[in-house]
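For this view, one protein chain was removed and the others were kept in their places.
What follows is chain A.
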Amino acid sequence: MSDQGSFYQRDRSWHPAAFTPQYKTSVLRSPQYPLLSLDNTVSEMTGPRFGHGKIGPLDNDLIRNYAKTGDPIGQRIIVYGRVLDENARPVPSALLEFWQANAGGRYRHKKETYLAAIDPNFGGCGRTITDEEGRYWFRTIKPGAYPWPNGVNDWRPAHIHFSIFGHAFAQRLITQMYFEGDPMIWQCPIVTTIPDKAAVEQLIAALDRNGTLPMDALAYKFDIVLRGRRSTMFENRMEGN
């Protein structure tokens, strides 16, 4: 029995709504008509696949991939985990891209104006592809919290952005990873666009002391779940059959 059917309906009550006024930018960028429900066609059940050959040896090492004069400043960390689907099966060959602020909370972007210093040795982006068991890992420094223009004094908790490609365009996902124990998570207007506390907790990486590299780097475990699909055994009969 293979998983080749259509994807399970996305649970929209688990995701943020489009219109979340505490996050002001969403107000004018949120569709107001209901989404049109569309049973998956081949256009949604296929997607691009990226070969391991596209990935360079330093692509998953944010400590070294932009270093000019030395290592970037900050807490050295390893982030690792698995990409699974809703059937709890691993998703191999998934492309993950990640980006983040530096240890002071400053992004390397021409539109970024926060006064914290740019780190000349930190670019803030990387990518990797999951192995046969859906596993991935990368090395980086822990990003800092930063203020942002929403309320007059809103701050983002430390976070890393993730973009994930599974095997089908229907699985396309962008999300953010937070860090265990950070009290600012629950004060953030973007985090709280997610209505369910358990759903927020799914985005909080666990500190893993066993995965720590002694005298080197802390480890955080962050599993990601993409949409699962029906097996052909349970696939609905096609119309017209």
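Side notes on the structure shown:
Following the convention adopted for this analysis, a residue touches a chain if its C-beta (ideal position, glycine included) is under 8 Å from a C-beta of that chain, and two chains touch if they have at least 3 such contacts; residues count from 1.
FYI, contacts and distances are computed from a predicted model.
Considering only "NADH-quinone oxidoreductase subunit H", "ABC transporter permease", "Serine/threonine protein kinase" or "Protocatechuate 3,4-dioxygenase alpha subunit", the record for the omitted chain gives "Protocatechuate 3,4-dioxygenase alpha subunit", by its UniProt protein name.
Residue A:Pro48 is the one among A:Pro48, A:Pro120 or A:Gly151 that touches the chain missing from this view.
The residue touching the chain not shown here, chosen from A:Gly56, A:Pro120 or A:Gly151, is A:Gly56. Residues of chain A that touch the chain left out of the display are 4, 7, 9-12, 14-18, 20, 23, 25-33, 35-50, 54, 56, 58-59, 65-66, 84-88, 97-99, 107-112, 123-127, 161, 163, 167-170, 172-176, 190-191, 193-194, 196, 199-200, 202-203, 224-228, 238-241.
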